[in-house]
Structures are given as structure tokens and as C-alpha cells.
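Only a single protein chain was left out; the remaining protein chains are all shown in position.
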Amino acid sequence: MGVEGIGARVTRKEDRRFITGKGRYTDDIVLKDTTYGVFVRSPHAHAKILSIDTTAAKAAPGVIEILTGADLAGDRIGGLICGWMIHSRDGTPMKAGAHPAIAHERVRHVGDQVALVIAETKAQARDAAELVEVDYEILPAVVDPARAMDADAPLIHDVAPSNLIFDWVLGDEEATEAAFAKAAHVVELDIINNRLSPNPMEPRSAIGYYDEAEEHYDLYTTSQNPHVARLVLSAFVGIAPEHKLRVVAPDVGGGFGAKIYIYPEETACLWASKRIGGRPVKWTSDRTEAFLTDCHGRDHVTKAKLALAEDGTFLALRSDTIANIGAYMSTFSSATPTYLHGTLLSGQYVIPAIFTNVKAVYTNTTPVDAYRGAGRPEATYIVERLVETAARQLGMDPAELRRKNFIRQFPYQTPVILTYDAGDFEANLDKALAAVDYAGFPARKAEAKTRGKLRGIGFSSYIEACGIAPSQAVGSLGSGVGLWESAEVRVNPVGTVEILTGSHSHGQGHETTFAQLVNERLGIGLNNVQIVHGDTDKVQFGMGTYGSRSGAVGMSAIVKALDKVEAKAKKIAAHLMEASEADIVIEDGELKVAGTDKKLPFFQVALAAYTAHNLPAGMEPGLKESAFYDPTNFTYPAGTYICEVEVDPDTGKTEIVQFVAVDDFGRIINPMIVEGQVHGGLAQGIGQALMEGVSYDPESGQLLTGSYMDYCMPRADDVPSFKVDHVTTLCPGNPLGMKGCGEAGAIGSPPAVINAITDAIGNNNLSMPATPAKVWAAINAA
Amino acid sequence: MYQTTYHRPSTVQEAASLLASAEDVKLLAGGQTLIPTMKQRLAAPANLIDLGRIAELKGITVSGGTVTIGAGTTHAEVHTSADVKAAIPALAKLAGGIGDPHVRHLGTIGGSVANNDPAADYPSAVLGLGATVVTTKREIPADDFFAGMFTTALEEDEIIVRFVFPVPRKAAYAKFANPASRYAMTGVFVAVTGDGVRVAVTGAGSDGVFRWMDAEAALASDLSPSALDGLSLDPSGMLSDIHGDAAYRANLVKVMAKRALAALG
Partner (left out) sequence: MATISLTVNGKAVTATVEDRTLLVQYLRENLGLTGTHVGCDTSQCGACVILVDGRAVKACTMLAAQADGSTVTTIEGLATGDQLHPVQAAFREHHGLQCGFCTPGMIMAAVDMINRRGGALDEQTIRHELEGNICRCTGYHNIVKAIQAASAEMAGMRQAAE
């Protein structure tokens, strides 16, 4: 490893602009003649729109135009789509209702957009929005997924009777039930995986601009995957063909999944810009709008059970889940509770029989889609809560029960599709046990008792699947897109390098880690490498960043392109130095003839490629190569997390006194950045476990947690410093041996926290978020 | 935010006459509650009178067994005041737990008390210490000042000028913060004065800050936390929301009261 190569803990190239206030986020961009859009949003969870009167609003100062769902329909602008087809157990396709960018005739959740007011200033637009008179006929609403299929629940989309979108199964039900029938022990749990709001700190924003002269659209947007946005807006929404639409995602202030999706506001701003004659239309969400309209995550209601033999060997697992999809099917909403969830129910364990059933339902709530972890946190929570509960029920040590059931042979085919390729689960566990000083726990618990505190310890041995899988495989499972990634490596004549990638950084540090890869391969200093991303005019194509895929998939594409660049550079060097191509090696930025002192600096080879004065016969000039990389499998990060808590029995308040995370991410490019990803994931997982929960009024469907006054975000004094360490088994499926580190923290931590609290208070009946009030009630119910 | 007209008087008298003459007015103290409320269009005063540059509203003085704090004194100033720390350390501590450092740099005691948010910290100190609220028109004893959540004895044309806090023998404040907003989910201010013990509770009561009279009676003879053991609060008078139900808050009042008593030393 060089000082700037793979494995080096180098500081980030992108930081300078962020720490000096020079980052450029969407809302920072002001195009010439910008107008400002404000949406009139439904105050009701479910209602018919009887009429919309815009007369007074149109007369208000500064107002340019007011557009409604009827205008949108009149212009034949298409609705938003869900890009993953799921079939029910009876073979029928999922029942997706229409999702117009501006609601037409009916609103289905509080915050549903009803009209777009465009004015010269944002304040004028907001003033005028209040003058738009909408006459609603209020309909009954349902927000609880467990009640959505009730006979008396209101029907939200006519195409989906009983609000049931799909009734999906995975695994062998017969074998699973047979295993339960003869099991010595059965452990059962009712689980609610609480609904969360992702809350990237940068609110969403979009600027739509129609250039009348070029008949061309530009969209600046807070997106994790601008190319996918362009594809959907072209092919499905029908704004413009792809060559007439540029999508730019500049600096993006966090995503966590919430900025994967193609949102109504993007369509509306693009369409509106053309309607008003080509002035840019800019919309920026405020935080209240973000709570109402950014896709939420989780929201599963599950019955789960685990069958064990007398000695604690796992025999079978079953879960039956109702997944809340919200009022509309968001872009990947169907994949999250199915193939990103059911497939992970084997955890790190040999479980011979697994069966899961997921019923996805509409409710009158904000759409639900992938949020950091996406399905895998829900699966991990089921498995790890069951395992911990089983240990308690059987009187076994929770670490040893896990160890007894760990998978040890790889590759391992689970009963739920996935083939785990590599791992050393026992090494993760042992390292975590040592780091937490497990042997010392009883003494610490006793000491805490003298201070009136209840101390508990909880485990979670998670596995997740990320990178997302081979395109052919996901296609066969219903994905509408391939899940490869592309890269282009442009070597300039002076030897500097530009990497064009379809991955998108919104905090992950690609500008640094991708440059480290180039440094490792070509010996070029990080300052001579530029990472270009987030602009469909610059970058060939890409699938974006989510599912912890930028390293395992995005960097693999760069590796493939670099292979081609190296091969060509070697050919040129061999020609110039009159050596055999096979003898050329690249070291420290030089092309050397092995075993001799002949060498050429890389930049001279690059220059030679472009002057083309002396190239091998028949070779094209230039040194620029591109590649597409399609993954061969998911990658499987896994680890063991141990959480130690102290609970104040008088108030129910939990303090996390120790949190150990040992992860196996395969090859690590920059440990500093990887640790940062783990820290952030842990805080979000701890947030889910202790603090965060979206809450709706069950009758009115009003959002009760619409600001930081009520939605509890983790702050600095809510979380501890983390003890983070690694075990490394390389992923055999990609050239660098990388797995993925972006989501692990959020996937693995919630069950560790709840296992610790329930251990501390001696009552296993506790749901997330384990707020002080809930914990206090659980203590007093025990 | 709706359109508004901003006024910045430089004396209390000027502010008072503006208040008397203008229609639809709100007084802007530190603005840390009012401005967010206006931003969300939940308040729409046609006129805003900024009290932030009025020198007479600022400052802290200690004399003759009282601490006098100008209504325009910020939480940060009260928190860091050597005089307050020496005379009523519980008050300095309370001020240091309001909002966050940035809010404390602008938010004022006068603004907080006049707003009488049921989850604000200061009302418990004003009531618990039996302070006097001095306005442009009169002096109002704390026991007569608070009139239910977001409601006070203040008249529309009246401005709080200062607070006069009698220095207690000892006092303590114990707060259990709402995990989301960090306002008091329950805050209990206990003061021991020459006239007896006062226990004021904020954050928990459905009618705003209140004195827990049963506790005061129990503590009259025994100033230890265990004196409250036999007491309980009626949950029917407690707030109930997604962060905690009434029973939980009733418990918190007792727990926080005991912690304040333990902190009395």
C-alpha cells in the first residue's frame, strides 16, 4: 500500500470546499430568471378534490402561473412508476395504482401535492399558495398497515381490493411447518419495525429548466442516481426523450435512500418550466414538507417464530409480515419488503427450512421505500431478536447459541435464494466479545446496581446483501433495470486522470476513495485525479449509489476500465522502449521493463498516446477507456455488534454505555471513511431503536411527527463514541474483494440495542423506539 | 412568514407607546419561539416591536436579598452571571439548560415567561422562587401571573420590564428533557425560603406550570426526598402525548422532585 493507495487513511479531497462553505448544493444554484415554485398540499389524509379555484391566487403579487393535476393530465404527462414487479403467490402481478405528479380528483395522504404555484419569489409563491381554494370531500382514512385490509377500511386505489398490493411468499412452507411441528422448542415474537423518516440534512430541491431554443430540459436535483431519474422521466413520465433531458445532481447533502426515488416535484418543475415559457422553476422543500413527502422507511408488522432442537440447533424460521407501502408505490417500494428482506432471513445461521409471507398494503400515509438498509434491517431484527429470545428461553449464553448455529462452510446456499460467498462469523464474534470485555460484564452489572442502574448487554450478528445482484438475476426477480455500473477512465495528454462514474457521492467520499484506486494502479497522486459524477451530460450512464454498491460495483467498473488503460499503456511503452509487452510493469507512476533500468514516466506514455507520432502499428491514438461491470453476486458484509446499556428505572431512560461493532467488509480502501460510514449507520440504527418513529393520528391520518419538535433525531449526547473494528475475508466475486459498508451500521444495531435493554429490564416485551416512557412502562409491567 | 412591519424602539416608553398605538402587534424579545412560529405561518402579526436594543431591559443586579434580572437578559447571560451563580445557582443552572447554546445567545427570560409555554423551564423558577414580575404598568406576584398554558396575567399593552427574585435559602431544579424537542417533559423547581418550601412543576401539567401543594406540605416538616414517598399526582391533570402518557408524566414529577431535593444538599 502506498501513502495514497488502497488501504491508506488519507483525508478527503472533497472536504476543502465543504469546510469553507463552497459546497454547491441544488438550492445554492440560481439560474438566470429563476422563478419559485410552492406546492399546495393536501391537509387531509384522504379526500376527493371537488374543485380548485385559483382566481384569487393568480391575482396575487408576483404570481406567474398556477398548475393543477387537471393541467398535468391535459398535457398527457405520465405518472410515476414503481420499477420492480412483484408477483403474488397466486401468480398475479402487483396492483399498482396511478401516481400522478400532481394529484387529480383524489388525494391520498396529508401532503399530497394538489397544485403548483409559481411566482417571482418564494415568499410570493407561498403567500399565493394560501389563496388557492380547494374544495375537498373528506373520506375515511387508514394509516395502520395492520388495519389496512380490514373489511371496513377505506379503499385507497380501486385497482387494489382490500388495499392489498401483493401477497408474496418465499421459501418452503410445508417443510418449515413440518419442522415446527416436531421442534423441541419454539420461540415466537410479535414485532413492529417502526416507521422512520430518513432525514438527510439537506432538504430535497429541484430546478427544472426548459430551453426553448434547444428544445432541451435541464433538471438539477437532489438525487442519488441522476441517470435513473433521467431514464424514468423520459421513458415513463414522458417529459422528453433522454437526449433532450440532462439531469444534474450536484453536491447532495445526504441521501440514505430517500433521494433514490423519482419524486413528483421533479416532474412538476420540468413540466412547469415549459408551461411558463422556459424560465427555470425552482422548488426547495422545507423540513415539514420533507417529513410529509420524503419517502419513509420500514413500517412492518410481523409475526415471527424460530424452531429449535433440544440442544439449541436451529431447525426452521417463519415470518408473516404486513408491509406498509403508503399511499403510492414509490420507485423501489416493492423490492424492499420482498427480495431485500425475505432473502436475509437465514441470517448468519444454518436454518434448514425458512418461509416468509409478505403482504404489502396501501395506507393513507407518505409512500414508504428503501431507507438505509432497506429490508435487511427488518430481516436482521426478526432473526436477531428471535435468537436472543431463544437463548433466554433455553437458558443458553446468547453468544454461544449463535456460535453453535453459525454457517462455517462457504459458499453456502440458504433456503431463501442467496448464496453466501465468504465470511468468518466466528472471528467477528470473538473479536467483538474481546472488545466488549464480555467476561467482565457480570461485575459491571453488579456495580451498576449499586448506583441504582439496570445494566444489560445485547448481541446482533447480522449479515446483509449489498452491491445488488447480477442484472440477469434481478431481472428474473422483477427489477425493471439492470444493476451494473459504468466507468470511463480518461487519461489526459499530461498524464492526469479523470474518472467518470455512474456512482454518486452524497457524503461517501468517492472523490477520495476512487482516486486512491487510481493511485494504487497508476501511481498518480490524488491531486492529479478528478472524479466526475452526477451529471448525465458528462457521465456515460450509471445506476447510482444505494445498497452499499459504489465500492463493490462502481469501483469494479473502474478497475475494468483501468485494466484496459493499463494494457494499452503497456503496449505503447513496450513499443517506445523496444521491449516485450509482457515485460512491462507499472510501478510508482512509471512503466518499467522488468529486470532492466529502462523506464518511462506514465505521463510520457500518455503524451505519446495523444501525439500519436510513434504508436504501434494499427493502434488508435488516445488513452481513454470505458467499462461496464455487472456484479456476479451480491456481496455479503457481516459482523457482530454488542451493545451495553444502563437503564434508569425511575425514568426509563436508556444510556448506551458501550457499543462494539466488528464488521467484515472485505477489502477496505480507506479505513477512515469506512469507520465514518459505520459510525453514521450505528447512530441511525440506535435512533431507530431508541428514539425515532413516525407517528400518525389513527383517525384523521394527520402526521404527528412533522418537525424536529416531535420527530426525535439522535443528537451528539444521545450516542456514545463507538468501538469499531474489522475482520477481513475478501469477497471472491469482484476484482478488489470488496463488500459494502454503507448500511451495515443501521442494519446490525437495532436488535443489539433492544436485546440489551430487554436484558437489563427483564421484560422482553418492548417495541421500538424504546423511548423512556415505553421502557418505564415495560419495567413496571414486568 | 407573512408580511410584517418591524419596529425597533430604543426605550421602554417608546415601546409601550408603540404597543398602545399600533394594531395587531407582537413583541419580539429574543425571537427564539416567535420567529419559528411566524416562519411556519402560525403567527402573523402586522407589527413586530423588537425589544432587543432596549438597554433598560437588560442586566442583572443583586441587592437586599433579591436578584433583579432585566426582561431582555439572555439565557446565556443568566447562565454565566457570577452574581446569579452566587445567589441562586439553581437559576443559573436552569438557564443553561434551555434550548441550546445558540438559542441561549438570543432567547430572553422576559420572552420565555411572557410566552408561558407549558414546557418552558423559566416559569417553574419564577413560580418556584415566588418572584415578582415587574411590568410597565404594575408588579405582579408569580402566584398571580401564570394563567394556564400560553396564558398570563399580562394585558395587551403591558411589557415585562424585569423580574425580582427573592434569594432562597437553597433551591434546585431537576429537568427531564423531551427527547425530541429538549423542552422540559418535566421540570421541578424546589425552593426553600424563609416562608417555607415551594415546589413548581413545568412540562407535565395540562394547564401549564403549577405548584405541587401536597409536596410543599409534606416537605414543610421533612426536607428529604423520602418525604414524597407516599405522595402521588393525579394523572388526569397531566399532559399526554406521543412522548409520554399522563401516568408517565405523573411519575416523572415525583422522580424529578426527589432529584431536585437530593440536589438541594
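All chains are identified by letter, namely A and B, in their written order; residue positions are counted from 1 within each chain.
We take it that contacts are C-beta pairs under 8 Å (C-beta built on N, C-alpha and C of every residue); 3 or more make two chains touch, one makes a residue touch a chain.
All values reported here derive from a predicted model rather than from experimental measurement.
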Sole residue of A:E4, A:E202 or A:D421 that reaches the chain not shown, by the stated touch rule: A:E202
Absent-chain contact - pick from A:W283, A:Y328, A:Y629 or A:F722: A:F722
Touch criterion as defined above, residue of B:G65, B:P101 or B:P141 at the omitted chain: B:P101
Missing-partner contacts on subunit A, residue numbers: 11-12, 14-25, 27-28, 123, 199-203, 251-254, 256, 286-288, 506-509, 672-673, 675-676, 679-684, 707-709, 713-717, 719, 721-722, 745
Those residues of subunit B which, in the complete complex, touch the missing chain: 1-6, 8, 28, 31-32, 35-36, 38-40, 48, 50, 52, 76, 99-103, 105-106, 181-182
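Going forward, only the chains that are shown with their structure count from here on.
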Intercentroid distance (Cα basis), subunit B paired with subunit A, Å: 43
Partner subunit B, residues of subunit A touching it in the complex: 123, 126-127, 130, 288, 650-653, 691, 695, 704-705, 708-713, 718, 771-773, 776-777
Touch list for subunit B against partner subunit A, complex: 1-3, 40-41, 176, 179-181, 242-245, 248, 251-252, 255
